[in-house]
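A protein chain is absent from this complex, but the other protein chains hold their places.
Labels A, B and C are assigned to the chains in the order they are written; within every chain, residues are numbered from 1.
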Amino acid sequence: MIEFDNVSLTLGSFSLKNISLTINEGDYYFVLGPSGAGKTVILEAIAGLHRPDSGSVLVRGEDLCNKPPEKRKISLVYQDYSLFPHMTVFDNVAFGLKMQKCPKSEIRMKVDDILDRFNISHLRDRHPLTMSGGEQQRVALARSLVVNPKILLLDEPLSALDPLTHEKFIRDLRSLHKEQGLTIVHVSHSRQEALSLANNVAVIIDGRLVQEDTVEGVFNRPSTEEVGRFVGIENIFRGRVNRNDDSLINVDVCGVNISAVGNYPDGTEVNLFIRGEDIMLFQTDGAVTSARNTLEGEITDSFHVGAVVRVNVDCGIPVSVLVTRQSSEEMNLIRGKKVIVRFKATAVHAVPVNMDAAEI
Amino acid sequence: MIEFDNVSLTLGSFSLKNISLTINEGDYYFVLGPSGAGKTVILEAIAGLHRPDSGSVLVRGEDLCNKPPEKRKISLVYQDYSLFPHMTVFDNVAFGLKMQKCPKSEIRMKVDDILDRFNISHLRDRHPLTMSGGEQQRVALARSLVVNPKILLLDEPLSALDPLTHEKFIRDLRSLHKEQGLTIVHVSHSRQEALSLANNVAVIIDGRLVQEDTVEGVFNRPSTEEVGRFVGIENIFRGRVNRNDDSLINVDVCGVNISAVGNYPDGTEVNLFIRGEDIMLFQTDGAVTSARNTLEGEITDSFHVGAVVRVNVDCGIPVSVLVTRQSSEEMNLIRGKKVIVRFKATAVHAVPVNMDAAEI
Amino acid sequence: MVKKAKKYIFPDRCLISFSLVGGLIIALTVLALMNMAVKELSDIPHILKVASDAKVIDSIVLTMGAGFNAILILLLIGTPLAYVLARTDFPGKGIVESLVDLPVMLPHTVAGILVYILFMSRGLLGAPLEEIGLSFEDAYPGIVVAMLFVSSPYYINSVRAGFEKVPLHLENVARTLGATRFQAFIRIVLPLSARHIFNGSILAWGRAIGEFAAVIMIAYYPMVISTLIYYRFTTGGIKESSTVAFVMIIACLGAFFVLRYVSRFLGRYDDRV
Partner (left out) sequence: MVKKAKKYIFPDRCLISFSLVGGLIIALTVLALMNMAVKELSDIPHILKVASDAKVIDSIVLTMGAGFNAILILLLIGTPLAYVLARTDFPGKGIVESLVDLPVMLPHTVAGILVYILFMSRGLLGAPLEEIGLSFEDAYPGIVVAMLFVSSPYYINSVRAGFEKVPLHLENVARTLGATRFQAFIRIVLPLSARHIFNGSILAWGRAIGEFAAVIMIAYYPMVISTLIYYRFTTGGIKESSTVAFVMIIACLGAFFVLRYVSRFLGRYDDRV
């Protein structure tokens, strides 16, 4: 539906370099990258507020470079909400309809309807500056949706909300996308948001597209070490394939042998990605499981990370394991304790290193 | 060590109301609250940059209201790092020592030493504006520590960092506190940071102190529903005690009976707090466990939240359970499936509702 | 949204000495005003006589009116220029900005000469305009054009600063909602910089009615108030002219007081960061 074809764009000291993206109708498309990576500029280019220096932005196959933003039917919600401070909530939401020269009675109906749907009817006559962040957020969303856009662009919509409003809003977005089939493009630096919401993800680092894939793809099979670290994979090892049994490879990582599913010739240098929650910890007297990889080690450190506990184990290579608080207490996972670490070959994602070079 | 005795302070439209806090020597003290709750002002008051309208700030029993900030030996690191843009990293770090009229050779030694300790020696002659957020953060921390402060104040030190730098920095802070015994006061809206770092926590909402307790206290036994929601407890129910067996109470929540540890007379209205990770899910044919509370229900919804999966179950009352991704896949926890929900009486924290009123 | 915190600070030694040194400038202004006020108020009948002098009243009305006229022209042609400067970058923008500022930096008599030789009866613009009946030398249009020239930078720069304070995001959102750039300008940018436009107008008006050098060169007659004061200073002496000056100060204070009061009701939303 939206295609970025080799778009380059320089704005002052910042630049996007040869970005190609494909956003399909009905997607929840996530643009993920560190702060300051120019993710907002991508949204503004889709909305027509910037003109690419080269390359083209196609919407349904039509090159939009000469279509001004007011004719694109693409709504944009900024991180700062950008409500019009001199208008009431009603007038803010009605703005787009007025610009489209809707009859007054229809405007009143449509606006009241959407205010109701977003549970903000009681704010109808308030001015934005007197409202909380969560309330402003809802108004901004209502304002952008009342004009019935083809695409909704969201610029870090959750970063300024406190945790309570945050969770509520994620639920709203999910329902907007699932129940109403809206195409949404969402930019953020938060991998949590991407995991909770996205279908497809583009990872943008330093103005370059590093990976475009499904959310599972990006989070489980990062194309480079850089992406792996950014999406928060706890264990990333570099090693060399030393045996290839059809679709099962054996990788030597600093002398430790790890089995992974994959098919690369002997001698290939690969990055191995293993999520901390895919690794199991056992007492040294624990039972045998089907897991291919079994390492012995000693706990070096363990600490809470939100609802889970992260346990670092030295097995020759440093392995990080995520366990629930309950398991941590039951197994008494403290520093110095010897444990067995197990993970399946299918939990290890091997990506050849030379793909890194191809991307850069 | 630091005592806030009934401090009130109004700055423009914002105000702190009768805040009393006690920060002990060697504490990692966390001030937690929604954005804009005036947490920074508390730090600035400790540093002597604001003078309270009423009440007093005592450090080691001495009232500091007339001691200017430059004589307090309290360092402050702002969220924006606030490096001096016209000085090199060396000069930034040396600034405090120069102000204390250290001899030049000693300054050079001390600064080089701390730059080395923070692994930023290579930045010595760079100017701050050319550095990444993580680098700036380290320089700001080195600058504040080289003067050997009695207390370190941190204002949302992690919020502007990308996830990678974030985790590294949490480790640095933990070692600063644990290994060097520094007293740290950290303000933030992030409950994750509080869980990873704090000993004691003060929850500030709307300029009022709502709860001051150990980190376990605040996260497991919130004094009010408001705090409970803020610290992210997934299940909060209001009910009435209908039986009291010595230290075990039975609470009626909309017709569902829940056992909790506690000792309140019959008829007391209580809030029950249950963390999602303290609740277990079983197939309907599962074994009996020691858990006191067993409810049957149907899954209404399930979705990823970071590394875990949140499953909402309708058991007459809506119960949210956090499980690992692995369990979720193995048990096939999808919408409409019937499951059994179990949790121990000790996982239920009962707090009488009238305590709410006392706080407000 | 973030209101600037009030900064009532307990004064330390540094602030106190800074206030004492810096206070010398304030003291000079206060002393100058008091000095004149004491002298003038000792002879109230004389003030009343001067204040009711038809020549003085006519001159004040002429000055304020011509200033108002210049501001009206600025509103129409200065506002679009301020918007273009606020929102776009183009090669040579620095030169355009310097040209906008030029009238501030030029000595007033030089500005006067520039305007005079352009608009005098034999001038490049003065000659053809005289043909169609618009004469500038020693005439009302000459006063207006001189005032316009010297006050334009004040208006344009104030309004530009106001436009720059309106977040670009608001305009962007308005456009994605279907507003053309002009509609976004009228409905978003203008209302949110109402106070800057008003204050810029006051500032430019103050500069316009205060101009002397540029005005006398093209139009000694009809006498604006500055010319009248100078005329009385050189002919009637100090007592005459200082009373006229005092009356003008009162009139200006009155006008500014009213205008500032009105501006309070304007653009409450300008404060948005």
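Following the convention adopted for this analysis, a residue touches a chain if its C-beta (ideal position, glycine included) is under 8 Å from a C-beta of that chain, and two chains touch if they have at least 3 such contacts.
Just so it is clear, the model here is predicted, and its values are computed rather than measured.
**Student:** Would you indicate which residue among C:A51, C:L190, C:C252 or C:L266 is in contact with the undisplayed chain?
**Tutor:** C:C252
**Student:** Using the touch definition up top, pick the residue from C:V50, C:A66 or C:I229 that touches the left-out chain.
**Tutor:** C:I229
**Student:** In the whole complex, what residues of chain C lie against the chain that is missing from view?
**Tutor:** Touch with the absent chain occurs at residues 6-9, 11-15, 17-19, 21-26, 28-33, 35-36, 39, 63, 76-84, 87-90, 96, 99-100, 102-111, 113-118, 120, 123-125, 149, 152, 156, 180-182, 185, 203, 206-207, 209-213, 217, 225-227, 229-230, 233, 238, 241-242, 245, 248-249, 252, 256.
**Student:** Pick out the residues on chain B that sit against the missing chain.
**Tutor:** 44, 47-49, 68-70, 72, 74-76, 78, 80, 82, 84-86, 95-96, 99-100, 129, 143-144, 147
FYI, only the chains that are shown with their structure count from here on.
**Student:** For chain A versus chain B, what separation do you get between their C-alpha means, in angstrom?
**Tutor:** Computed from C-alpha means, the inter-chain centre distance equals 25 Å.
**Student:** Please tell me the distance, in whole Å, between the geometric centres of chain A and chain C computed from their C-alpha atoms.
**Tutor:** That gives a centre separation of 54 Å.
**Student:** Out of chain A, which residues touch more than one other chain, so two or more?
**Tutor:** In chain A, no residue touches two or more other chains.
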